[in-house]
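Entry: chain A
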Amino acid sequence: MQKIAALMRQKAQELLSSGQVQQVAAWRKGQLAYDNAPAVFTSPEACADLVYDEFCPANLSKYLLAATKKKLKTAVFLKPCDTYGVNQLLKDNRVQREYVYAIGTPCQGMLDIKKIRAHGLKGITRITVSEGVVQVETVYGTQNLPQRDVLLDKCLQCKGNAYMIADTEIGEKLATPEPRGDAFAAVKRIEALPPEERFKFWQQELSKCIRCNACRDICPACSCEQCIFDNPAAPVAGKAFADPVEENMFHLIRAYHVAGRCVGCGECARVCPQGVKLGLLNLKFMKDINTFYGPYQAGSDATTPAPQVTFTQGDVEPSAAGQKGRS
Partner candidate 1 sequence: MLGEKVTVADKTAAPAPFEPKIVAFCCNWCSYAGADGAGTARKQYPANVKIIRVPCSCRVNPLFILRAFQRGADGVILCGCHPGDCHYMTGNYYTRRRLTLLMSMLNFMGVATERLRVEWVSASEGARFAEIMTSFVEQITALGANVKLRDLRCKK
Partner candidate 2 sequence: MLYNYYPGCTLSTKAKALDQAARACAAKLGFPLVELPEWQCCGAVYPLAPDAIAERLGAARALISARDKGGVLVTLCSACHHVLKRVNDDLARDEEIRNKVNAYLEVKEPYQGETKVLHFLEVLRDQVGFAKLAQLVTHPLTGRKIGAYYGCMLLRPSKVLAFDDPENPQLLENFLQALGATPVRYGMRNECCTGYMAVTNPGLCKQMVGEILRSARDEEAQALITACPLCRYNLVANAAPEQKVPVYYFTELLAQALGLQTEAAPVQAGGEG
Partner candidate 3 sequence: MVDKVQEQVEALRRLAHTPLQDCIQCGRCSAGCPVAFKMDLLPHRVVWELAQGNLETLLKATAPWQCVSCFACQNRCPRGVSPAAVMEALRLTAIRQQGANKYDAAQLEHFDPELPQQALVAVFRKFNK
């Protein structure tokens, strides 16, 4: 990974110094060994701080929104899964292709510090990964963990190492984690529950929400100029009305709104401070779309129209969907 990071720095510096791009979106070292943060670099010199390791989960595609607004040609480092987000933003016309320089960046799965800590590890100073083993150095000594045990949840549903969009690629592609069985297994487990239990489950989940809006801010499909939740004229009552609708139905509406545009990056669930399993709602829509209207993956390109803006004459009836969903 260090080799890749070095190549990335080199590429960033080249691009900036040649004037090919005006800024580079990447990651900057944090204060700890595992808290890298997204960052925008505007000079070759600043790129010294550019890092890349297993703690760069953030999907940088959404930074391109601001880049387009500012009309700044921006190089962006994209892990394979992040490329879906860029395509979706291009499809939604939120990002202009001319301002994007997409750099495919290899990934072998990002790590979840919470899972590492759950092994009782404290005082972590350095974490490295090789050959499926995560070596955690702490002030108390070193411990090895199997990589699969401490991958981020979203990496367990990895879509593979192919880039959906890339102007150039950094280094060789790495082997991404094997996806864990059926992507919709979790959805199916809920579907199999009796209605009362399903309701209870969601009531519990949604009760945790503190409405911090992190989920919507991170989402590459949530890119409206103004969110309907902030618009009093929208069909959901805005905050100004203090109407219970917004609060009660927030998650349902959010998921409905990104259905067909959600690329399944899993960032919403990752950034949720309350650990609400809101990715499940998105997955449910993805599953339904696949079942009812044929396989569809948002972000695999920037042109295929979303299922909600197309139709066939023989589409399933809503009444049947109420039944089918039960299976």
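Keep in mind how these were chosen: all candidates are chains of the complex that A comes from, given by their letters.
In this section, contacts are C-beta pairs under 8 Å (C-beta built on N, C-alpha and C of every residue); 3 or more make two chains touch, one makes a residue touch a chain; residues count from 1.
Predicted model, so just to flag it, every value in this text is computed and none were measured.
By the touch definition at the top, chain A has one partner among 1, 2 or 3 in this complex. Which number?
The answer is candidate 1.
Over in the complex, which chain A residues touch candidate 1? Could you list them?
Listed in rising order, the residues are 187, 190-191, 193, 195-204, 206-209, 211, 235-237, 241, 244-245, 247-253, 255-256, 259, 281, 284-285, 288-289, 292-293, 307-309, 311-313, 315-322, 324-326.
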